[in-house]
Structures are given as structure tokens and as C-alpha cells.
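All protein chains but one are shown in place.
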Amino acid sequence: MKHSLTARRNAAMEAMAGYAFILPQVLGFILIVLVPLINVFVFSLHNRNMLFGTNIFIGLDNYARLLTDGLFVQSLKNTLVFSLLLVPINVIAALLMALYLGEAGFGSRYIRAIIFLPVVTSGVAWAIVWKYLLQGGTAGPVNWFLAQLGIAGPNWLNEKGWAMLSVVFNRVLKNLGTNVLIFYGAVMNMPGEVVEAARIDGAHGFSMFRWIKAPLLMPTILMVTIVTVIGSMRVFDTIKLMTDGGPEGSTMVMVYYVYHKAFRTFETGYAAAIATVLFAIVLTLTIAQWVLRKRVTHYEQ
Amino acid sequence: MKKTMAILLVLALMLPFAGALAAEQAVPMTIATWTSNENQLALLQSFVDGFAAHKGIKIDAKFESIPFAEYNTKLLLELQSSNPPDLYWVLETSAPAFIASGNLAKLDEALKEWEPEDFAPASLALWQKDGSTYAVPFSTSPFVLLYNVTMFKDAGVKTPKELIAENNWTWESFREIAKEIKEKTGKWAFQTVDGEGYTARVLHNLLPIIRAMGGNLWTADGQVSADSDVSVAAIKLFHDMVYADQSVVPPGDQSDFYTGGAAMTVGQISRVSKLADVTWEWDMATLPGNAPVIGQAALGANANGKNVELATQLLAYMTNKDSVAAMAGIWPPARKSVLESEAFLSSNPAITPEQMKDAVAASIETGQVLPSHEMYPQIEVESRILYDKLWNAGADVAAVMQEVAALYRNYIK
Partner (left out) sequence: MSNKRPLRVAVTAAALIIATLLFVYPFWWMLVNSLNTAAEVFGPPALLPKSWRFENYAEIFRVQPFARHILNTLLVAGVGTIGNVLVSALSGYAFARLRFPGRGFLYVLLLTALMMPIEVIIVPLFFQMRGWGLSDSLYPLMLIPIFGAQGAFSAFMFRQFFLTVPMELEEAARLDGLSYLGTFRHIMLPIAKPVASSAAILAFLATWNTYLEPLVFTTSVQQYTLPLSLSNFNDSYGEPQWHLQMAATALSIIPIMVVYMIFQEKVRDAMVNSGVKG
């Protein structure tokens, strides 16, 4: 009897301590994340204009407007194109580099060090430098270099298509290092005896990769892919500084469109509606990731 | 002990009073600008001091420098904040929107003290609505042509000044000399205004050509003529310069007039300061075709500020004749008395009286501001995407301008 009373008192004490320990974080989370998140939805149901000070409840009208807003549809498409370009390039390049580094060839320490330089650099600095390097004509160093090889480079940031590729390229270089190292870790953790056995059985080069290494690396590839997809939804500084969403709106992605609507044309209610759609997409991807991660860990065990 | 207590009590009772006294002694006034140049801010501070002396009060002025690139956004965010500016600079493109939104206080009462009739009526038009004035332009600065005389001499090409003397200063002759320079020197002949003529300043870039040829984009009474034949022809002329003649620094190339990368550019007299250290000879002229564009910047008072009346009075003082005369060398005046004065012509040490008269004063007389509209923020964002379609060699200028005009017509009625 006495024992259980002490136990109960201890449990109460522990709970109190637990609440006290999480209080700062949970309180801050509610104020800085949860309340604004609820407000995004509330805002999206209003016609709010920061300049004119309007704030009128209009139900789902903002969402109806999304469907007829050509630029929104374009931004949705651009976001999709951006992700579809960035993710495969990033993942494949990272995987190839990790496999290369895994062979511990000459200079692999050097490469491991330098691919991380852009990762620790601010996206702003990286974008500013590349904006200059990618000038059109023969003015920019990239095109100057191509001209030495006899290639006339395009006007990278001012031609439709090329602009999107340039931005993707910039982001890939910026973040490649992280994915390379994740893959590198996975490559180094591959059971050596399996690989060795396969080699004795005659697996080399591509067949080795296709039948032995790829299946072993699959869980990591899946995780990296989804994390990269989610990250690709958030490209803001690169777009703002390199192309400002142009030319012809071809690099106007959703996050930048939110900013445009909220802080350039001051339609905060409408901007919130776009943000809500963005949230829905990220939420779906995140849930997919959790489900996938559960399956993968299950499979690993 | 009791005595001490009594003294303390008296002091304590006096404290709020002392506080009030101190507050009366120095009224805080926040002024938002996009300059962070110390000399310019010192000049503005001297006006504040002059006004304080004039009123016999103390003013504690705080200048808030908001970078130009994000000015409108940041200013608006600041106006929403708990401690908004009392006075602020207003960009011309946001004039109608700011007036319509009620962010600007009426100035009529305060202006009466300082001869408002001295302002050229055209210069105030943008800042008035229904007979009231909502902001006062402190700068009415025409866009003029700046050119590298040394490069012209090296190429052996007629300078704009010579063409003006021949009475042959049109956009067609401008195109010719540009082409010659490119052919003879291999260097760029023309950089658009601040290199932003394809993006942020596309209207500043195209409108002087369009207006010189008799076209327009839209007018104050809601007539859209961006797709008229003359407007299209004007844009085609510029398009040909970029893509056929290749005499203009193209989009995406950062070559720059001020560092010697192009022979000509368009700019305001504030840009002349960038030419202080150059090793080559430069000069300025009116833009070809005699349809100069004027850039205005105005000072407005926050209608929702803490001390609106005093703010409007300070504003009026800062734009009175003496203040305007003091600013004239940096920001050309809208007051006729200053514009016509000899002092104005020699107000900027880097610009000769002759240049000031022939290029600047002449352009102020005939110049027009950019067209504007209450919905300009939206119009700008959406039309930029359409204007982008102009900037490739095969662009169908007429078709693009039809799209632009259709967009304008959506908003401008």
C-alpha cells in the first residue's frame, strides 16, 4: 500500500517534470507554428489586402480563383517541373559520385571535401556568384569557357527552358554534397562479403550495380529521393535572386508566388490560399515518406 | 528622515510631469527614405532643424533607410507596424494605390503656408485626387542620355550633341549611331536604364521611344494604346537594335555604361555621381525624339501616424522654396521659381550649367511621368511576364503587345 503510494507520487512528480521540460518547446511551437498554421487557413477564407486594409470573409472564393489564375497553374506546373528535373539529376549524380568515392580512387578525399563547400555556403551567395557566371552572350565565364571549346552558350537565365535548367543546376550543385555523403555512408556499409561473392561469381560494372548494389542501396535511395522532393518544393532564394520568376514566368514556383502575392501585390488572403495548397502537397509527401520509412525499416529488419 | 521622504514624494509626484515636459521638448518624427547617403540625410535633417526653429519646438527626427529594391514592400510592412513612419518617400508608380488606400494624409491645409501655386501644375497631377494633394514631389527628375564622349571620338561617330545641332535627333538617328559604334568599336553602344530595361524598368526603357513616335501605353483617362501601330513600331525599333543590330547590351549581360562597357545609357542626374572617378570624357543630352520621361519621387505623410498635423506641416516646410532650392542639385525641382533660377543651373558641381539647361531643364519642361494606376502592383507583376516574351530574336512584337494591351484593358477602364 505504502509502496504504491510512493510510486504514484513518483509518477506524478515525473509527469510534472516531463511537462515542465517540454513546456518551452511546446508553447513556442504552438505560438510560432500551430497558430500561424491555423491562421493560414483562416486567412485563405478572406479577401485580405494589406494595402487597402480590407478583410472580408469570402468563403472558398480564393480557392475558386486559383483554378482560373493562369499564373497559379503555371507556378504549380513549374514547381512540378523543377522537382522532376532536380530530383533525378540530384539523386543519380549523388549515387554515381558515392559509388565512385566508394572505390576510394585517387582524389576521393579531395572530392568529398569540396562537394561540401556549397552546402555550407548560403544559397544567396551561391546564387549571386552563379548569376554572374551564367551571363548570356560571351560575357559570362561559363559561356566564355564554352566558347573556348567552340560552343555558343545560350542566354542561360533569360531564355525560357534554359532558365529553369540553370536554376535546377544551381540547386543541384548547392545540395549535392549532403546526398553524396548519405549514399557514401550506405555504400561503405554494404556487406563486403556479399559484394565479394558476387564478384567471384563474375558480376562487374553495371551488372554488379544492377543486381547487387542497387537492391542493397534501395532503402537509402527511397529516403533520399523523398527528402529531396520535399526540399525541392522550397526553392526561394535561388529563384528570387537569379531569375525573379522569369522569363515569362517560367521559373515562378509556388513558394515564390506566395511571396509575390503577399508582399508584392499585397493580396495576403489569396497568398494564404496558395500557401494552403502548398501545405497540402508537402503534407502528402511527408505522410508518404513516413509510410515508406516504416515499410523500409520493416524490410531492413 | 521625514524630510527626505517628503522630498522623494514631491519628486515622485513631479516625475510624470517631467516626463510630459520632456516629451513636449522633443517630438519624435520617423522619416522613411530609400537613400542611405549620409550627405542626403544630413540635408533632410537640416530641413527638420529649420522647421523646428520655425515652430519653436524640438523634434527628434529618426531616418529609416529602406533599400530601394524592396522599398514598396518594406514601406507597406512598416506602415502596418506598431511604430509606423510619420513621413515617407513615395514612388511614383505607387501613387494612385497609396492615395486610394488612405495611407496618405491630405496636405492642402499645411501647404497653404508655402505658396503651393509655385509648383508646376503638371508636376502635382499624379499626387492629387479630387482636388486635394496627398504628396509633394521633392524630385522631378527627367531621364536623360548619358554618353561616353571618348568612345564616340574613338569610333569617329557623330555625338548626340552634334545631331541635336543638326536638328536630327530622333530614335532613328539614335539607332544609326548606335549601330555605327558597335560596328566600328565592337563594343556595346547602349545600355538600357540601369541595365534593367528588360525587367524592372521596361516601361522607362520603352516609353520614351513609344511617346516620341506618337504612341502611348495607356492614358490617365483609361485609353489603352499599347498595341497601336505606332507603339508596336517603336518597340520594334528597339527590338531591332537589340537583335538585328546587336548594338544594345542584351538581357542577361551585365556590361555597364558607368564602368566603360557601353557608349550610352539613360539615367537621371543622381547617377552623375557614379561618373566622378571615370578616366574618360562624358556628356549628357536630352533623349531622342523629344518625349522625355520624368521620374518623380514625393514626400507623403502617414494618415494614420501619431502626429499627423505636425507631420504635414513638416512636410510642407521640407518642400518649401528654400528647401527645394537646397535639394535642386540632387533632386530637380518641381517649383517653377527654383527651376527658372540661375542658382539651379549651377546647383550640381558635376554638371555644367549648360548641361543642366539643355538636357535637364529642357526635359523637365516637356517631360511626362509614367502612366500609373491604382492596381499598378498587380499590373506590373502580370505584365512583366508578357513583356518577357519580347526578348528573343524571333519575337512577334505586335502579338506580344496585343497580349499586353489585353491585360491592361482588364484593369484599366
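Each chain carries a letter (A and B) given by its place in the written order, and its residues are counted from 1.
Everything that follows uses one rule, which is that a residue touches a chain if its C-beta (ideal position, glycine included) is under 8 Å from a C-beta of that chain, and two chains touch if they have at least 3 such contacts.
Just so it is clear, the model here is predicted, and its values are computed rather than measured.
Set against the missing chain, the residues B:D86, B:E180 or B:D194 yield one that touches it, B:D194. The chain not shown here is touched by just one of A:F72, A:W130 or A:W156, and that residue is A:W130.
For the chain left out of this panel, the touching residue among B:E183, B:D240 or B:D256 is B:D256. Against the chain not displayed here, chain A makes contact via residues 11, 13-19, 21-22, 24-26, 28-29, 31-37, 39-40, 42-43, 100, 105-107, 110-126, 128-130, 132-133, 139, 141, 144-145, 173, 177-179, 181-182, 185, 223-224, 227, 230, 233-234, 236-237, 240-241, 255, 258-259, 262-263, 268, 271-272, 275-276, 278-279, 282-283, 286, 289-290, 293. Along chain B, the points of touch with the absent chain fall at residues 34-37, 64-70, 74-75, 77-78, 80-83, 194-196, 200, 254-256, 258-261, 270-271, 274.
By our rule, only the chains that are shown with their structure count from here on.
Averaged Cα coordinates give chain A a centre that lies 40 Å from the centre of chain B. Per the touch definition, chain A reaches chain B in the complex via residues 50-53, 71, 132, 134-137, 139-140, 155-159, 244, 246-249, 252, 260, 263-266.
Of all residues in chain B, only 72-73, 76-77, 80, 97-98, 100-103, 198-199, 250-255, 377-378, 381-382, 384-386, 388-389, 391-392 touch chain A in the complex they form.
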